[in-house]
Each structure stands twice: as structure tokens, then as C-alpha cells.
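This is the structure I want to talk about, given as C-alpha cells.
For this depiction, one protein chain was excluded, whereas all remaining protein chains were kept in their positions.
After this line comes subunit A, so read on.
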């Protein structure tokens, strides 16, 4: 053991060990990326299974159908008559219908302000008291008047009314059932869920006049298609990349796919052959959605409150009718009705790559953690390196030092003040874009972004000039700037990976060039090349590039982000502006830096 230890110590003093970290960092990134691409293989992903035995999906006979079809048609006529009416008129009519069924009805106003726009409306909901329950638990059925694309959800609302009438006839419910109709798909459900949990801002959102027990699950119907459908599409992404319990998705897949015999799709993969490319595409789409953290339907707002929820959308041309859709909902509700406790058995962190294949957090987390670790490795290496003088200055340093230092291991004091101040300054500066883009009115968002992007390109040059002019940082100080900035980045990303894996991985990959950036005082070519590369992966450039790729307007993206920030507290802008941007800024300034030697610095001080 002592020999081993002394061997390790000798290795520690080996100068070669300091050359290793950049390669180690590259290895971490490569392994992280390759790991991700291995996940869709059969060996790494698993088949889904139901963990919660109480759910028993698809084990009950569903009776929705027959004469309910006529009821559905009648309600469809009522809904059609309301098409061009105002939100209040619609709710008046819905209220009279549902009251006629013998349910209690509540209504709730909400008004959100975001980017100079006003989003307001009125939610209407009804509560079916459980004949066999004690009103301590409830499940929710949601139909938004308009879906996320703004299309009228005619069949969805009509089906909700039909199901309300149908459910009322059954005496087997042990949990209350809440029927919720919201004017839109994002703000309305958000206002309702916030108010249900008394977490609302009463200036913007009214309190609920009527409440039931703890929500156990929610199903949203998004049924705009007029013709008969072939399959259902299950949308499960929640706000900020949170996901519902996998058991809920499995139950829906099991009921729709197994019991009803219809196809089930996820992540807009309308055709899925369960081969590697399709699995990979599904997984990447899921990760992108998770990373952006946007709400994807009425179900999204429920998930932060630990209420598992999905949206079911019919699609395709087939022979399934509204009754089949109703039976899917009925079957799912019967399963949720069986629950003895909150869904908790199965996974909350997973990536689905096909409706029946997934990887769990233990399998995929290492890839994001490796990417985050590469920054930490480099930060530690730079810290160690900054404690050693570059070789040409060592001899002088040793001469001037007293005998108390070991000449073989010339450690130098680190000058911490400037690097710490600079990195802290960058972090604080990041509040500016965060505030600007979340509070500017919509009309000026696009020009504001253009101005910011241009300034952003100039900013590293200005800062670098300012630094060299007034502080003449040494090579050691540049190393320390890099070290601290990478340490912070690695730390933020590894914390983030536990909350939102995909976002951490995306930002980690886009910032990975920062690991290798260093000042190039001798080589203008390298300096320009690095600066160009960094400008290509700047937050602003990435935003422009993705807008061009998906053919979206910058203004629309920023408006959506501001809306998400104001209405449902999406934190992706914080990550972009307060994690990614400062790291990028520190990296860009380092690349442009011209480190002064110790002696020239002393001279500068003397004059």
C-alpha cells in the first residue's frame, strides 16, 4: 500500500498529468454523445410495464356506446351552435346543460399580461360527487375550447358533455370527477390548476368557488378531427420538462392499443416501425420538447402540481368513431378510479422511444453528467495549472523565492481578485437580457433582439479591450477566469440535469467548445477561428439558426417564451441567459485576451 501511494504521489508530480485533462474532456463529451445514440438499441432500452398493480388497465368492460351516440350527436349540435359566440355565452350554455345533468358548476375568470398582450377568459367546470367516495380525491377530464394550434375542439367538448352525462349514471366512482372546459389550452388550465391549489396570484386569477379533493390524475381530450380516426396520439410533455408518471402513459397505451385495438403514437411520429432510426427520432423529439420546457397541451399545467396528466388526440383516417375515443377515456378513468394512492410506483424520469420502449434515468443520466463533468475536469485542471508558473519564468521565480519553497514544485500564489470579479460580473450582467426579453412588449421584441444580437457580437471585444487596457491580466488570470467560469457552468448543468435532463444536455453540448478556448496571443488565425466558432454557438446565433430551421419568426419565439415565463414559470430563459450566456461571454473574452507576462505587468504598474 505505501508503495502504491508513493507511486501515486510520484505520478501526481509528473508534468504529463497536466496535459491529460483536455483529452479527458474530449473523451467525456464523446462518450456522452455516443451513449445517447446507444440508448435506442434493444440492449439499453426496456419494454414498458405497469408497476402499479391497482391500475389494472383494460381489465374492465367499457359500456360507453349505443344510445350515447345519439346523446353525443345532440351535444355536438349544441356545441356547433356556439361556434362564433363569446366565451361567456359559451359558458352560460355549458352551465345550463351541465346543471341539467345535476352537477354543480363553477366558473373562474383569469387575466394574464405578457409582452404587452392580454390573455383573459373564463373557465367553466363541474364536479361529479363520487357516489362511493368521501370527496378527498378527484380526477379531472379537460377539454379546451380551442387546442394549442387554435383549432376548435368541437368533438372534444361534445364528448366531455356526453361523458359527464354517462359517468353520472354509474355508481362505481370512488373519486370525484371534475369536468373542465377552458377557453384556451395553456392559460386557462394553468389558471384553474393554480387556483385549485391556492397557489394563484389573486390579482390575475380568481379563486375557485367550488373544490373537490386532491387531484389524482387528469386526461385532456383534444379532438378536432371531424372524420373517423385511426389512432390516438398521446401528448405527455409537461411544463419545464416534467413528465407524468410512466404508469399513466402505459395505461392509456394499454387501453387504446390493447383493449380498443387502435394505434398509439407519441411525439408526432405518425408512422413508427420500431426500428433504430424511428426510435432515435422519437427520443430526440421528446428531448427537444423537454429541453424547451414549453407547455404542449392542457395537461401540461397539471404536472408541476404532481398531478399526472396526458392529452389524447385522435389522428389519421380509419374506422374508429367518437364512441371509441369515449371508451378510451372511460377505460382510463376506471383505471385511475382504482388507485389506492397517488401514482408513484413507476418512473418520473424517462425517455420514451416508442410507445412501449423507454429508458429510465439511471441509464440516460450519465450522458448529461459526463458532458457536465467535462467542464468540471477542465476547471480543476486549469486551477492546478494556474498554480504553476510557465516554464520560462520558473527559473526567475525560483531565484527570487526564499528557500521555503520546494524548487522542484514551484507553486505560485494565485491572484484571485480579478478573475472572481470578472466571472461574478458576467453572471450579474446576465440579468439584463433576462429582464429585457421577458418584459419588452411584443412589437419591439424583434428589433430589440436584432440590436442585442449585434451588441452581443461586439461585447466580447469591448470587454476584452477594457480588460487589457486597465487591468493587463496575466496568463494565470485568464486561466483562472476560464477555471471559474467552467466550474460554474459544470455546476449549473449537473444540478440542472437532475431537474431537466434534456435542457442540461442541449446546453452542455452547445457550450462544449468553451472547454477548449484559450487566449491566442501569438496566432491571429487561431484567435479569429475560435472567435468565429464561438459566435456560431452563441445563444443569439443558435436562436436565429433554429428559427430559420423550423421556419419560425424570432418575434413569435420570444413572445412565446415571455408568455411561458409570465404564465407558467418556464425557467428555460433563466438557463439560457444566466447559465449559458455568461459562460459564453467569459469564453469569448478569454479567446480575445492578450495575456501580459508577469514582468511587463510589473513594468506597467511601475509607470
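Just a few scattered comments:
Just so we're on the same page, contacts are C-beta pairs under 8 Å (C-beta built on N, C-alpha and C of every residue); 3 or more make two chains touch, one makes a residue touch a chain; residues count from 1.
Here is the rule we go by: contacts and distances are computed from a predicted model.
Missing chain, UniProt name from the options "Ras-related protein Rab-2A", "Trafficking protein particle complex subunit", "GPI transamidase subunit PIG-U" or "Proteasome subunit beta": "GPI transamidase subunit PIG-U". Checked against the full complex, the one of A:19, A:99 or A:344 touching the unshown chain is A:344. Among A:491, A:510 or A:547, only A:491 touches the chain that is left out of the view. From the options A:242, A:540 or A:572, the residue with contact to the chain not on display is A:242. From the options A:129, A:228, A:306 or A:388, the residue with contact to the unseen chain in the full assembly is A:306. On the side of subunit A, the interface with the absent chain consists of residues 2, 5-6, 9, 242, 304, 306, 342, 344, 348-349, 376, 379-380, 383, 403-406, 409, 413, 487-488, 491-492, 494-496, 498-499, using the contact rule stated above.
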